[in-house]
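And now, chain A:
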Amino acid sequence: MHSTSRGITRRWALGAVALSLLTASVMAPRAWADDANTTGLAVTPSEVTVGQLHSATGTMAISETGSIQAERLAIEQINAQGGVLGRQIKIIQEDGASDWPTFAEKARKLLVNDKVATVFGCWTSASRKAVLPVFEQQNGLLYYPTFYEGLEQSKNVIYTGQEATQQILASLDWIAKTKGAKSFYLIGSDYIWPRTSMKIARKHIENVLHGEVVGEDYYPLGNTQFGSLINKVKLKKPDVVFAAVVGGSNVAFYKQLKAAGVTSAKQTLLTLSVTEDELLGIGGENMAGFYASMKYFQSLDNPNNQAFVAAFKAKYGPNAVIGDVTQAAYLGPWLWKAAVEKAGSFDVDKVVAASPGIELKTAPEGYVKIHENHHLWSKTRIGEVQPDGQFKVVYESDLIEPNPFPKGYQ
Partner candidate 1 sequence: MMTVLDKYLGGRQGTLGLLVLALLVLVVFPLVLDAFRLNMVGKYLTYAFVAVGLVLCWGYGGILSLGQGVFFGLGGYCMAMFLKLEASDPLSTKIQTTPGIPDFMDWNQITELPAMWQPFHSFGFTVAAVVGVPVVLAWVIGLALFKRRVGDVYFSIVTQAIALILTVLIVGQQGLTGGVNGITDLKTLLGWDIRTDQAKYLLYFANAGLLLGCIVLGKFILASKLGRLLLAMRDKEERVRFSGYDVSSFKVFVFCLAAAFSAIGGAMFTLQVGFMSPSFVGIVPSIEMVIFAAVGGRLSLLGAVYGTLLVNFGKTYFSESFPELWLYLMGGLFIVVVMYLPNGLAGVWAKHGPRLWAWRRARAAKAAALEVQP
Partner candidate 2 sequence: MNAKAVGFEMNKPVLAVEGLTVSFDGFKAVDNLNLYLDRNEVRVVIGPNGAGKTTVLDLICGKTRATAGSIRFKDQELTRLPEYKIVRAGVGRKFQNPSIYENLSVFENLEMSYPGGRKVLGALLFKRSAAVVQRVEQVAEEIFLAQWLHTEAGLLSHGQKQWLEIGMLLMQDPELLMLDEPVAGMSVNERAQTAELLGRISQNRSVLVIEHDMEFVKSIAHKVTVLHQGKVLAEGSMEAVQSNPKVIEVYLGH
């Protein structure tokens, strides 16, 4: 009898525990729902879950690694300062594996299954285009770090990199003014970003600068033979070669330029696609004296940047380099934090509503501000390639308004 009653008690106790656990797990999201989270996001009193969606494997892993690292660094720093609305940020990292449908699938998983408060991610335009419908349909929030072609503006995306006109117009003006450039040769890898960028460049050159485009060429992604192109450049003798070649092609392009005797002593070249990351593969000595147009260079001389570079190297080793996109990715978590705190809530609609006008005075690139159109006000800088793989900043524009749908350039 005694033993039986004990058995029953134990069974009861077990049952009660199980039941309470079940209730807890079912009720959990709602139990903690407060003003900071009315939409069932993965937010507890002590923790908020965010997603990170980049390619850790595949061909794009080379480029996206820097973004992954920068976002992690920013989140770590935010957590060390006490988190967001008193909550520590927890990251769920997913691998897009350089494959667009995987990006869409993982985005859906993060939003639907993990109910993350926001996502930091994507790199290529193609991956962004693939996840965009998912974010719009599920009403998620994405911070996208890469400079890109523009022609897009979504309620659910904050673009922390430059859109094409920001990157292109000021730098063309500068090169026309300082180098007296009148003729341009446009070269790009064959996909939407270079093509759109070159289209904008051509309109600006022809309509505003009253210069001439003497050649425009696109090569397949991954192409490694640029001999004919270089000969065409030699034939046309443009004042400026304006280049947006990406990936493995980049390295081949600049090595072969140098081998053919097309160096900065003979030819002015301005590129949209070489950051410190790419220089590591190309080798600074192969590109010395050429110009790149970016909003950020690792060598920027300001206290924000010095602290950022130091922290980045402390975490990822002294040889780590920081390119434009890496810095833009670093801004993402900070911009989100500021918007959440302004809204007093993690709810996507409230964060989105609070975003325009958010300023970041501590950004490594200096000062940024979110525009109504979800892009950032930022400066354009021209860097001259140094043999050691860094850039010397030779020009800095004023703060430029983002204009993703430029009239007259489409």
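Regarding selection, all candidates are chains of the complex that A comes from, given by their letters.
Keep this in mind: contacts are C-beta pairs under 8 Å (C-beta built on N, C-alpha and C of every residue); 3 or more make two chains touch, one makes a residue touch a chain; residues count from 1.
Remember, predicted model here, so these are calculated numbers, not experimental data.
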Options 1 or 2 - which one, within this complex, touches chain A: 1
Chain A to candidate 1 touching residues, read off their complex: 56-57, 94-95, 97, 99-101, 104-105, 108-109, 112-113, 124-126, 129-130, 132-133, 137, 149, 151, 190-192, 195-196, 199, 218, 220-221, 405, 410
